[in-house]
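One structure, pasted below without further comment.
Showing just some of the chains, left in place.
Note that the chains are named A, B and C in the order they appear, and that numbering of residues resets to 1 at the start of each chain.
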């Protein structure tokens, strides 16, 4: 299995992502981070309905609403180089389990303009906590997310799966 | 009762609302429309929890989840003049009941720069349908929204309340 | 040349596109429309720097800033079916020249859930006017946009190129 197809993603800066300074407006990067996290889970084989809440009427037949929510408790971003409309980006994800009930995802955005060397443009981080939605008490990470974290650890040559 | 405090609102164009052309990016106007609709309901005296769904754990004690959802089935906007960061806006709302289960809100955005005459900058429209969330079948508008629509009709000197 | 690769696009509904009703929040659709318009131009072969303004310091060497801006003067959307997190969408674009200085793009969003027939989920429309940025006077559409409109007319079997 290539790690490429679920830990290495691509996107392009769009016009609505920019502001009047002519470059990407900072908080759009955090949106890109979450979208990359969703895309990675999906590319790995985790159906969105297993992780994200949705209108009951649209839940796939036979699938229960997720018993666990994964709210973000912390996020950060570092901006190294300006990004303009049309800039192609490569996004490298590094999901890391922190403890049985939380994980973080580190994102590295590289700008890959034609005719230029790829350069680091920004770093992002989101930290997620597993909670029971009704009580908001902490709980264990859902199984599909555990598998994704373990596979990511293997792919990065780091911590071995349990 | 002055109509001013719930049908005439104010906001300022912010930097993140602009794009690299140096002016407001078009789809932000639709966001402003919905926020003005929410602000108008609240200023009229309708608690958000009576109209908008929210996490069950945060619902005010003793208040049921709204039995009716009001999704937007159509929206439009016309852009007359550019808006830049810092531009002060006056927003005039005209909510209109279309039938027992739907209404629309028309929004008129005026740009009120210091030392200039106010000018029309944009028009917006959102059309809402009352539905039962689980079945998605059409139903009647909720009472608080009915009262808001009737009061708006009176305020505009138009249709009299039933 | 297949029309598919620049008039038929794909995207997935993301969690941040939804609201507390559990479905896509209406104004996100207008963002998707503009992003589809940009992606179509790029897939057709028009470099973003030829059409969209950007920070001067990041303009590709040898490329002038676009002499023409294409602000949106009108937009609309119709919402037919709810979209939830993870829903795969097919977006069909129909760009139409209205006169020498303006065009519109019609967008048809189909929801293509696994195991279900594709269904129309929403329609969008953006209308663009060519103007000279400094004077804001109307002018002719830029050549690359003309070519894109002509090719779209041919692809749709409609109006023939001049």
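Keep in mind that, in the parts below, a contact is a pair of C-beta atoms (placed from the backbone, for glycine too) under 8 Å apart; a residue touches a chain by one contact, two chains touch by 3 or more.
None of these values were measured; they are calculated from a predicted model.
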Given 3 placed copies of the single sequence, give me the total number of copies for the whole complex.
4
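In the analysis below, only the chains that are shown with their structure count from here on.
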Please identify the chain lying most centrally, where each chain is represented by the average of its Cα atoms.
C
Counting only Cα atoms for the centres, state how far chain B is from chain C in Å.
26
For chain A, which residues are shared contacts with two or more other chains?
15-16, 18, 21-23, 55-57, 84-85
Can you list the chain C residues touching chain B in their complex?
20-23, 26-27, 30-31, 34, 52-55, 69, 71-79, 82, 126, 133, 136
Under the stated contact criterion, what part of chain C meets chain A in this complex?
12, 14-16, 18, 21-23, 31, 34-35, 38-39, 42, 47-49, 52-58, 60, 82, 84-86, 113
The residues of chain A that touch chain B in their complex are 15-16, 18-23, 25, 27, 55-57, 84-85, 133-136
